[in-house]
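Sending over a structure as structure tokens; questions will come in a sec.
With one protein chain removed, the remaining protein chains of the complex are shown where they sit.
Order of writing sets the labels: A and B. Residues in every chain begin at 1.
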Amino acid sequence: MITQTVFSSRPLVAVLISLLAVPVLLSCRTKDIRETWTFIAATLKFLVVASMLPLILAGNEIRFTVFDVLPGLPIAFRVDAFGMMFALVSSFLWIITSAYSIGYMRSLHEHGQTRYYCYFALSLSATVGVAFSANLLTLYLFYEMLSLATYPLVTHHQDQEAKSSGRTYLFYILGASIALVLPAMLFIYAKTGTLDFAAHGFMGGAFSKSTLLVLVLMLVFGFAKAGIMPLHSWLPAAMVAPTPVSALLHAVAVVKVGVFCVARVITGVFGSDLLLSFNLNTVVCTIASVTIIAASLIALSQDGLKRRLAFSTIGQLSYIVLGVALLSPYAVTGAMLHIVMHAFGKITLFFCAGAIYAASGVKNISQMVGIGRRMPYTMTAFLIGVLSVIGLPPCGGFISKWYLVLGTLQADKPVFLAVLLVSSLLNAAYFLPIVYKAFFCTDEEAQFKKKVDEVPIWCLVPLCITASISVILFFVPQPFLKLAQMGVQAFIGG
Amino acid sequence: MIRHLPALLVIVPLLTALTVSALSWVAPRLCLPLTFGCIGASLASSIGILVEVIKSGPVVYTMGGWSAPVGIVYVIDYLSAPVLVVVTAVALINLIASSKQIDRDFSDKKGTFYTLYILFVTGMVGIVATGDAFNLYVLLEIAALTGYSLIGIGHERAPLSSLNYLFIGTIGASFYLLGVGYLYIATGSLNMADLARFMAMPEHGTSTMVMFAFIICMTGLFIKMGLFPLHGWLPNAYSYASPASSALVAPLTTKVMIYAMIRVGLYVFTPAYVFGRLQVGGAMVWIAVAAIVFGSLLALAQKSLFKMLTYIVIAEVGYMVGGFFLGNRMGITGSALHIINDAAMTLCLFLAAGAITYRTKSDDFKDLKGLFHQMPFTMTAFTVGALAVIGVPPTCGFFSKWYLIIGGIQAGHYGYAAALIFSSLVNAVLFFRIFETAYFDQPGDGKGHHHGHHKHHKHKNKMVEAPVSMIVPLMITALGLIALGIYTGDIVTHVIQAAIPGGIA
Partner (left out) sequence: MEQIFTAMGAKYNYVAYIILMMVGLYAMIVKSNLVKKIIGMSIFQTSIILFYVSTAYKTGKTIPIVPYDAHAAVQAADFINPLPHVLMLTAIVVSVATLGVALALAMKIYRQYGTLEEDDIHEDLRSEEGKS
């Protein structure tokens, strides 16, 4: 399928833009200049990423080697369809989130805004770096960079709650990557002498089944950002962060980096043939399924809106892991698409949660009865987000879920079909009542006697945009569907 | 000129030291510039030699024209050239960074301090450059004696710790001397290259006397480098010394001793003997594992910054000893690479800790509150150093750890690999504990500040950053950690691979 390899420094530029934005942001004197620069950096980054899209869609692959840090093992970038898709989504959503951040941070008068924007830019560098990694070492480098860059964001409030959440966050994320990913990576390198992702994996036949099983488990759990149970507790804890952080990082960038890494490892390191021949993918599927169901059940009982969203995210992430691990063409297509669809849906939900908090100071679902009348735009967007996450038309989420469902059948594993359906019902059960109560309630029930206005325009516009895109993606799933299909072609060749 | 550089590297500082000592009576203000010039020149010539070595191979200098094995030779090869650069660079950076500290702590003894400083560097440079086993002992003691004095010149508990260090250090050096004596009896030579030739003969390969020489030489070096369980002197000596001294002695002493171990192991006793014949590798790696685990755990138990750093040094010594005794190319590469990286990392952390104590007058954890706001630059550099010690890419600490762990896996020594991972995790806990205190807590506040409700509150604590002369070298070191990491590939292929004898797989 791949017709040509293009050598270009554009992936490096895409990563560096937001990195270089950091000193610029630090030197800014006023808020306005700082925010302008954030926008400029975000837009430039998106444009650079998007400029590579035609090349990729034409079936090319872009490569760039930065440093030979270890002999024969460079820090190198490789842009393929899958990576492109992820980079496109995250860099696009950075623009939207920047706008939202401005509205949110200003209306709440948060402190340390320079630091906030700097680390945000840094996180995005790392995210795109992960998307474009050509080997496991580069992937690990950017993964760790992301862990560390998000720590000050998660603990932004610098109070005791932030401190303990930050501790949980690092304990899981950094701990798992050092204790599990690093040794697994070193072991693989010591035995195979390479870490370059290959379309069908590079592990060969040098490993016994039990060794492979251990390695798979170490890598799947080690990328704890994917939130696979039992290494998921960091995500609800990280919800102490300001909402734009939760929105972009904990609905899109960080968590998707986790599943992206898992997907890369499954396809690019082990390869579909090897996993299928030992039937190891079923193990991963089972783990993901348990997470899906358990997370949905826990989400039911959460009253904090952001916490409910967090558990929903944990479940949705495992959809992606499940899809990739099924290793049937439709399932992998669905999984890749779900990265995009869920990103737009969930970021809308987080934006709404933040908007509600910024406008009314309310964080808990039980206090949100009747809010739909006060904030009709926000809650409409919320409804769209909910539909997308549940996987109902006319939202993008339906397409990815459709492919996932088809994928379970194609892989001939109906058990996982049941998992998907049950979990969809649970999704509906924990999301729809919120929307229902927001709009339909008696006057006595309504919690908002005082007048609550819609949020500032800076907050409102972004969430409307992401909600509309969620809808648009249902009708026009390109270029993502094409990219996903190309990715599948490369990984599974079917 | 290049031809004479190996000798000049030792002789020039030696003479400058005497000049500085004399000057301190006449024109004390000239002491610092002269010291600076001398160490700067050493650094420049070290870099010159390194370039020369990379270009055209090892440089050998025969002292006084007496050729080996009768005369003393200085050999700058692929192994010693980079270590030379590290030694002189660390000394120069620390000199700039510590000049204020020296002014404050030793205003009446500045001349003496600078004399000792140069002599210490002379000794270290000599150890690295010499190609003679006995000469190594003499330079070892020059470096050690000045090291004791640099530590003992400090206040409070420093003299007592220094004396303890002196007792144990003397035993270590004497053991080395004794080992060299036995080696001399067995072979009749003191020249390292010559000794290596003798070692190839079967009668020496099997001799008990040579074995005894090996054991006792190595034990001496282990004492000197503070390898667990012979580390007792290290924590107190490094933590009670003046930061100006400890930031010089701590990065260099242990690392140069590791260098000496590699030098003696590979180029005197030869790998065929050490790894092939003696079979001590396995046992030594386990001792290294113990050192790593023990150092990490005790670091966890400390309540002050310098003490914690000293136990990290002990763990790092375990890294390098273990890497060497794995006996494979990857492990030894990692060990040699870690000499360079760890010297830089330790320097960075000790300088940062020095800058902190320069301002706060205390290195107790509870006095580190709010430091991210008060000393943002220092803490940034400290963070980079910490990440390097934890082993986060792209800092250099990650890459040496990479080689060491790969070496461990290839040798089938999973315990060692696990110990390294364990130590990384513990280091992460250690440093993030400090970050938490420095980031979240407010100074002068017993339980940490609760400001959940008024988070719009502006931080009132003013910035009280250390002087520029401290910050700049510190920042350079921190950037160096990243640069070293990025150029690991070049360092390994162009220098370290060439330093390891061909026979090692």
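Throughout what follows, a contact is a pair of C-beta atoms (placed from the backbone, for glycine too) under 8 Å apart; a residue touches a chain by one contact, two chains touch by 3 or more.
Small disclaimer: the values here were computed from a predicted structure and weren't measured.
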* Asked: Can you list the shown chains that the hidden chain touches?
  -> B
* To do: Based on the whole complex, identify which of B:152, B:370 or B:407 touches the chain you can't see.
  => B:152
* Who touches the missing chain here, B:47, B:178 or B:418? -> B:178
* Asked: Where the complex has a chain not shown, which of B:141, B:316, B:342 or B:436 is the residue touching it?
  -> B:141
* Asked: Which chain B residues would touch the chain omitted from the figure, given the whole complex?
  -> 134, 137-138, 141, 145, 148-149, 152, 157, 159-160, 162-163, 166-167, 170-171, 174, 177-178, 181, 184-185, 190
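Here, only the chains that are shown with their structure count from here on.
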* In their complex, what parts of chain A are in touch with chain B? -> 67-71, 73-75, 109-111, 137, 140-141, 144-145, 148, 152, 155, 157-163, 166-167, 170, 174-175, 178-179, 182-183, 186-187, 189-191
* Asked: Can you list the chain B residues touching chain A in their complex?
  -> 387, 390-394, 399, 402, 405-406, 409-410, 417-418, 421, 424-425, 428, 432, 436, 439-440, 448-452, 455-459, 485-490, 492-493, 497
